[in-house]
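Shown next, in structure tokens, is the structure this report addresses.
Apart from one protein chain that is not included, each protein chain of the complex appears where it belongs.
What follows is chain A.
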Amino acid sequence: MSRRLETGGLFIDRNAPMGFTFDGKDRGGFGGDTLASALLACGQLVMGRSFKYHRQRGPVSCGAEEPNALVGLGEGGLFEPNARATITPLTEGLRAISQNRWPSLAFDIGAVNAKLSKFLPAGFYYKTFLWPRAFWKHVYEPAIRRSAGLGKPPSQPDADRYEQVNTAADVLIAGGGVAGLAAAMEAGRNGARVILMEQGPRWGGRALIDAPLTGETIDGQPAADWIEMAVDTLETMPNVTMRLHTQVSGVFDHGFALAEERCADAGPAPVRARLWRIRARRIVTAQGAIERPLAFAGNDVPGVMLAGAVRDYAVGYGVAVGERVVVVTAGDDGYRTAIALVEAGLAVPALLDVRRGATGPLVERAQALGIRIEEGRGIAHVSGGQSVTGVSICAQDGPGEVIEEIACDAVAMSGGWSPAVHLWSQAGGKLTWDEGAAMFRPDHARPPTGADGSGFVLPAGGSDGAASTEDALRSGAEAGRLAAEGGVPADLAPPQAAPMPQVWVMPRDAGLALREKMWLDFQNDVKVSDVELAAREGYRSVEHAKRYTTLGMATDQGKLSNIGGLATLGHALGEAIPQVGTTTFRPPWTPIILGSIAGSATGAQFQPVRRTPMQDWHDANGADYEPVGQWRRPYSYPREGEDREAAAQRETRAVREAVGLLDASTLGKIVVKGPDAGRFMDMIYTNMMSNLAVGRCRYGLICNDSGFLMDDGVVARLSEDTWLCHTTTGGAEHIHAHMEEWLQTEWWDWQVYTANLTEQFAQVVVAGPQARKLLDRLGGMDVSREAMPFMSWAEGSLHGFDARVFRISFSGEVSYEVSVRASEGAELWQALLEEGEDLGVTPYGTEAMHILRAEKGYVMIGEESDGTITPQDLNLGWAVSKKKADFIGKRGLTRSHLADPERPRLVGLRSLDGTVIEAGAQVVGPGVTPTGQNATEGRVTSSYHSPTFGHGIAMALIRRGPERLGETVEVTRIGGGRQKAVLVDPVLYDAKGDRLNG
């Protein structure tokens, strides 16, 4: 059983006891512990269960690569699932829970999956659930969803605060071990602006533990002294920024990097995490290397750990993962662990070295300590369920005949080290296979390149394959100096890697019974036999095999399993590892909190809200808003006892019977001016605009060059060389951009200027039979039928306001749009309300506006159009000029598909029972599709209850619609069933226009 040692523990402070809970039980640890080290110290080895078989799992690592020890932290709005216990700093009062088990960690129903593992091979999901189709929805998926998945998502909004910072650096260094510190000192001394970031809670990396074990010094000093000196030196440099608890999580194009600082990991902090967005001229990757597990039967039993982790727990945290630890190693590293354990007073019954004749200071030291070394040996299988009880040893070169059984309660394994090449690879750096060292390492000749084509990432230390502290120091310093000078990795000599035999399966000739128990991916339960099965079934590409088996697709992204999986696949395919290649490395390096990505852009800060000059009045008068782009427009103004729909019905009636006011300030207002403005307007709009008389208005359509409708609106000619274009609320910015694009990139010699004046003017629609009377009362302008006929505009002083009044209508009633300075919008609105009180003046919202326009048969961009609709589809062919030689969309509209008479076209639709048809409903056509579903021949684009007619009204796009008026069709209903409706003229209200022109 794991326990705290009586003495030792470089990282912990035995004078700082801390209380925490795990699955509700009170536990204790020390300051400096991680959650994993504290749990191990309490004898809690099992910390989670695997994803597929729900096998009990203990931690396999002591760092960011951990696949097993995932826990939930905190409660309520502060809950976080899937935290790695191995890098979670212990804090006073921490509450942690285990995951992926029911009802408890010790007893889990899902573990029955493990008994069925013969029936759950690779690709199981794909094979089993294809048929019958109905079973998928009702049986398989719910069952899988209950038993699969790791932590539960939080049930409440995140109560923590996050922030983001943008900064730039000459040199960004990822990793604060010896290489990173050396790089920072060199770059800092050269005057570069340096940012040095380390994911862990302390500087120095592995050297703190590993260097003393072999008596290595750094620059002639003990490692701890050198690290202290380096940190002190860097802290005096004003051009160096240092951050602990900060992972550089991704490297992107042109030297952009993301880093996440876990501020609260260092103690109470006003923000939990800070996301750094860094633009760096050069990036030094010094994240070190990741130790590889060995694939032997039972390598997932709790208590089997990476050798480096076993000694980190012992030396760093004063924790014994077992009393008797068998060490199995493919290289020198296992010797470090064996030495560390013996020095800590623990038993190492055997050190199994797959090699024969290994020599060197580590071997001599182990021999001197009397450790039993077995050469050419490996593990045939591990005994034990909830924890290790023993190992059976065998010859590595053979099928696994058991030579001896050794009782032990933990196993330390070392399959060599893989450089952490993730950041190098993310932005496009290529790797090369080092056969002698059995590792992929950065190919300095093929780095990620910046805008100038030169490599901007320089690998250093363990990330570049360095095997010794001395080499890490040299390579770090060189990388730092080069980075400060703007040098490239081609000028950087790669460090010396340790020779390493390739041991991918233990024993070498293991039969299927053993290979079925060798885990490659601990979190997703992928075994050697699964990868072999994928190869037999034809998955030759590593990317396909990965997805089929799910190897490397868990939250650890294959940090431990990647290379073993590649080697196994290569062996099964008869290909060498470099031919198999690697899967793609994608950011983040380790998961970052979603809250960090959101930063402060949540709630009211999610996005700016645009407010009209009349918004305060809307707020104060009960407006029920709907979002329209970045605006919030009143949908309606419900009164006491009304819901928003009832209010819209009342507002609609008020416009038809008295007079309504609509805040139309959000409508786009773009001025087009200049000697060539008329010519330009004729290109932008489908109809003629150059011949519009000053003082007149014209409805116009804008298409893209494919011929599809983009926007519509009323254009007013303000003067000889000036046009004012009204656009839809959502269209203002992109129509202005559309105009600029054509002006700048196609007709740049034309003398035209455009300006988007949307926010410079407040605009109010005054509509209804009493509209003219209301404006007369305001006084100052002649708005009579004679002075201001339909589709005219005039400028003047209205009630003391400098105003432009447009006689235009989107409701079918007599209607004026009054435009004043934005600063006077609220006053104008107030004046209209006061003067019109006895006329029944009624503010109305967007829903009444929609109902009014639908009754009149006016289309709405974004409802009747969706980017695939032409003017002709909407019966607006009259607004497409046949005379003009050219306009944007003219040639596109003549394409055969758009001229097809079978295209759906706009009609009105009225349900036979008078109810409101569902907007978006499909119009059922004759026959079935090739996939056996009902054919459709159109869809409902808008649908409302009309207070004017007392029944539902709708608009629809239906195949040959206008030719089929009077025909009855069926439309779908959500949840099933059909509804009968008849095709009618979309213009229901005042077809002759008497009211509009009145």
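Rule of thumb we're sticking to: a residue touches a chain if its C-beta (ideal position, glycine included) is under 8 Å from a C-beta of that chain, and two chains touch if they have at least 3 such contacts; residues count from 1.
Everything below uses one rule, namely that contacts and distances are computed from a predicted model.
A chain of the complex is left out here; the name its UniProt entry carries, from "Heterotetrameric sarcosine oxidase delta subunit", "NADH-quinone oxidoreductase subunit F", "Elongation factor 4" or "Cell division protein FtsX", is "Heterotetrameric sarcosine oxidase delta subunit".
From the set A:Pro153, A:Gly357, A:Gly370 or A:Gly453, the residue in touch with the chain omitted from the display is A:Gly453, counting the whole complex. Across the entire complex, the residue among A:Gly428, A:Pro499, A:Gly840 or A:Gly862 in touch with the chain not shown is A:Gly428. Here the missing chain is touched by one residue of A:Arg372, A:Arg895 or A:Arg973, and it is A:Arg895. From the options A:Thr359, A:Thr745 or A:Thr931, the residue with contact to the chain not on display is A:Thr745.
Contact residues of chain A toward the unshown chain are 252-256, 279, 428, 449-453, 705-706, 737, 740-741, 744-746, 748, 885-886, 890-892, 895.
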